[in-house]
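A single protein chain has been omitted; all remaining protein chains appear in their positions.
Chain naming follows the written order as A, B and C, and within any one chain the residues start at number 1.
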Amino acid sequence: MTSPLRVAVLGASGRMGRAACAAVDDADDLELVARIGSSDSLDQVADAGAQVIVDLTVPSATQGNVLWAIEHGIHAVVGTTGWDDESRGAVRSALEKNPGIGVLIAPNFAIGAVLTMRFAEIAARYYESAEIIEMHHPDKLDAPSGTAQHTAAAIARGRADAGLGPIPDATEKDPDGARGALVEGVRVHAVRQRGLLAHEVVQFGGTGEQLILRHDSFDRVSFMPGVLLGVREVASHPGLTIGLDGYMDLG
Amino acid sequence: MTSPLRVAVLGASGRMGRAACAAVDDADDLELVARIGSSDSLDQVADAGAQVIVDLTVPSATQGNVLWAIEHGIHAVVGTTGWDDESRGAVRSALEKNPGIGVLIAPNFAIGAVLTMRFAEIAARYYESAEIIEMHHPDKLDAPSGTAQHTAAAIARGRADAGLGPIPDATEKDPDGARGALVEGVRVHAVRQRGLLAHEVVQFGGTGEQLILRHDSFDRVSFMPGVLLGVREVASHPGLTIGLDGYMDLG
Amino acid sequence: MTSPLRVAVLGASGRMGRAACAAVDDADDLELVARIGSSDSLDQVADAGAQVIVDLTVPSATQGNVLWAIEHGIHAVVGTTGWDDESRGAVRSALEKNPGIGVLIAPNFAIGAVLTMRFAEIAARYYESAEIIEMHHPDKLDAPSGTAQHTAAAIARGRADAGLGPIPDATEKDPDGARGALVEGVRVHAVRQRGLLAHEVVQFGGTGEQLILRHDSFDRVSFMPGVLLGVREVASHPGLTIGLDGYMDLG
Partner (left out) sequence: MTSPLRVAVLGASGRMGRAACAAVDDADDLELVARIGSSDSLDQVADAGAQVIVDLTVPSATQGNVLWAIEHGIHAVVGTTGWDDESRGAVRSALEKNPGIGVLIAPNFAIGAVLTMRFAEIAARYYESAEIIEMHHPDKLDAPSGTAQHTAAAIARGRADAGLGPIPDATEKDPDGARGALVEGVRVHAVRQRGLLAHEVVQFGGTGEQLILRHDSFDRVSFMPGVLLGVREVASHPGLTIGLDGYMDLG
C-alpha cells in the first residue's frame, strides 16, 4: 500500500478552505498536513513535508504562493481567481526551471460545470440559437458569473468551428435591457434568487427543437470532488494546466 | 337542444384569425357565420346574424369594430392589442347605453398564461425573491413580452399585499446588463431562441427553497381554448371585462 | 409591545426539531421555553408556561402529546405523520370540551409545497393531461412521497369539478413499468438522486401548451417559515385545522 499524499490547504479558514480541509481529511489516500491561514508562514508547509498545496486564498496572495511552491518542489492546485496572462507567464517561467512540478489553475472545481462548458462547445456547432442563464444567491456582487463568461467563450469557439454566423435576434425595441448581456456574441442572463447557490443553464435552439444543459451547485461540497481530482492528478501532469477539464476524460 | 351560437371572426386572414376560424368551425356549439378580412364591410357581420364577434385585427381598427358591435347589440371578444385608458373608456360609455352587451378584452388568450399570472400574484406574498424569464422565437421585435410585464405587475401587487420590501440584490458590478430589465421592481429576462414560440418562467426563492411557475405555448392552437371560453361566456358577463381571468374559476 | 409567544418544541433532538428550535429562537416575537426530547416529561412544558407546542416527534407519541396539550389549554402545531381518521376524531372530541384551543396538523410545512398543491387543484380544471414527478434523496424508504399523493388527490378533485374524464394514455406495451404509479387516476413518478432533498414537479398538458408547477426544498430550513406561520396563527384558529393552507391567503 502506498503512503497517503501529503496535502497543505492555504486559505484554510475561508468557506472553501474549510470545506477543502474536511474533504482532504475524509479521503483515505490523502493526508492533511497543514492548514494555513492568512497570518501563517509558508514555512509550515515545507516543514510539514507537503507534496501538494491547495490554494484557496485571495488574488493578491495566490501568485506568490504558487511561485513559492514551485521553488520548493511542491505541486499546486489553485482555485483562487485573479490570474491574468502576466501572472500565468511567471508561473510558466518558474516551471521551466522545475520541470517535474505540476500546477493546475482551475476557475471552477465543479465537475458538472466543467462538463457543461465542454458539452456546450460541442453542441454549439449544431444549433442556430444559444443563450445562457446563470443563477446565484442574491449576495453575489458581480454579474454575469465567470463560469457563464467562460461558457459563452466556449459556445463562440464551437460556432466558429462550424462556420456559424451571428445568432438570430430581431429585437428592435428593448428599452429596459431585458435581452441581457452580450458576451462573445452570446446573450447571458443573470438571475439572483434567495435559496440558490450557483446554477447555470445553457439553451440551444433549432427549428422545432431545443437542447438544454443545466448544472446546479446546491452546496459548496459539490466543488470538493473536483478539488480532490486535482490533488490526485497534479503530480502526473507536469507544467501548467488551465482548467480541470485538462485532467478529465471527456472524449 | 339549443341552437349554436353565431360567431363572426374579424381579422380572419391573419395567423390568429385563421386558427380562430378553424376552432369555431370545429366546435359543435358554435357556428362560424362570417370571416371578415381587412377589405370586408362590417355589414356582413350584421347580415350574417352574428351574436358574437371575435376581433383579431390591428390596433387601428379594433376600437371601431367593438363600438360598432355594441351599437348593433353584438357581444365582442377582443384579442387585438393597443387598448389604452381612453379607448377602454369609450367602450364603457357605449356599454352604459347597451347594458345587456358583454365585451372581453384579453391581452392573452392562453389559459396557462392567465393561470401563471394569477398564481404568481398569490405566491409573491410568500417569497423574498422573484424573477421572470420569458422566452420567444427570435423574430419577435420587442422585449420583454407584454405577458411578462403583466406578470411583473401581478408580483408587485402580491408583494405589496404582504408588505414586502424590495427584492434583495447585492449586485455592484454588471457592466453589460446581465441582470436584465427592472419592471415594477421585478427583474425580467428575455431569451430569443429558434424553435420556441412563447414561454414564461416565474421563479420565487426563499431560504432553502424555490417555487417555479412555467407556461409553454408550443403552437398558436394553444390560444384557442381561451378564445372559445371567451366566446361562450361573453353573453353572460355584460359590461367590459379586462382579462380572461374574469371568466375563470380561480378560487 | 406584546410579550413574545411562549413555545415548546417536542422532538427537539431530531433534525426537524433542532431546526425548529433554532427558528423559534431566532424569531423576535417568539420565545423558546422548552426543548423536549423523547425521555423528557411533558410536565416541563406546563412548568415552562408554554402557550404553543410544536410536535415533531414520532407517530406513536404524537396523539398523546396533542391530547395532553389540549387538556392543559395549550395550542398545538403538529408536523408528525401517522394521523388517521380515528386519531383526528379523538382530537376533535377533546377540542369540543376546550373550545378556545387550536390544533394544526400539517402534513407539509413547506409553504411552496402547499401553494403547489392548491395551484394544481385549480389548474387541473383546464388541462387534458396531468402527471407528477417527485424527486428525493436516495435514502428515502418509500415511494411515492406523501406530498405527491396529496397532490394527485388535489388534481383528481380539480378534474372532477370540471367534469373531466380519464387522462388520455394509449400505452399498450410497458413491460417494465416505466409509466409509474397510478394514484387517484394520476400518474406519479419517483426519482431518487444524490444531492437532492425534496422536489415536486406537476405537469399539465393541453393541445399546443404546457403548464408546470415546481417546488424545490434544498434544505430543511425551508420548512421553518411554515412552522413559524403555524405557531403565530394557531391561537386565532380554534378547533382542528388540517393543512397549512387553512392559515394562508390563497384567494
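Note that in this section contacts are C-beta pairs under 8 Å (C-beta built on N, C-alpha and C of every residue); 3 or more make two chains touch, one makes a residue touch a chain.
Since the structure is predicted, the reported quantities are computational estimates derived from the model, not experimental observations.
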item	value
Which residue of A:D55, A:E134, A:D169 or A:D216 touches the chain not shown here	A:D216
Residue numbers in chain C that touch the chain omitted from display	127-129, 131, 133-135, 138-144, 148, 167-183, 187-196, 203, 205-210
Chain A residues touching the omitted chain (full complex)	110-112, 115-116, 119, 122-123, 125-126, 204, 206-222, 224-225, 248-251
Touching residues on chain B - with respect to the absent chain	195, 218-219, 222
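Convention: only the chains that are shown with their structure count from here on.
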item	value
Contact graph of the chains (line, ring, star, complete, other)	complete
Copy-to-copy rotation for chain A and chain B - C-alpha atoms, rounded to a multiple of 5°	180
Centrality ranking, top chain (CA atoms only)	C
Rounded Å distance between chain B and chain C, as computed from the means of their C-alpha atoms	35
Rounded Å distance, chain A centre to chain C centre (Cα mean)	40
Multi-partner residues of chain B (each touching 2 or more other chains)	206-210
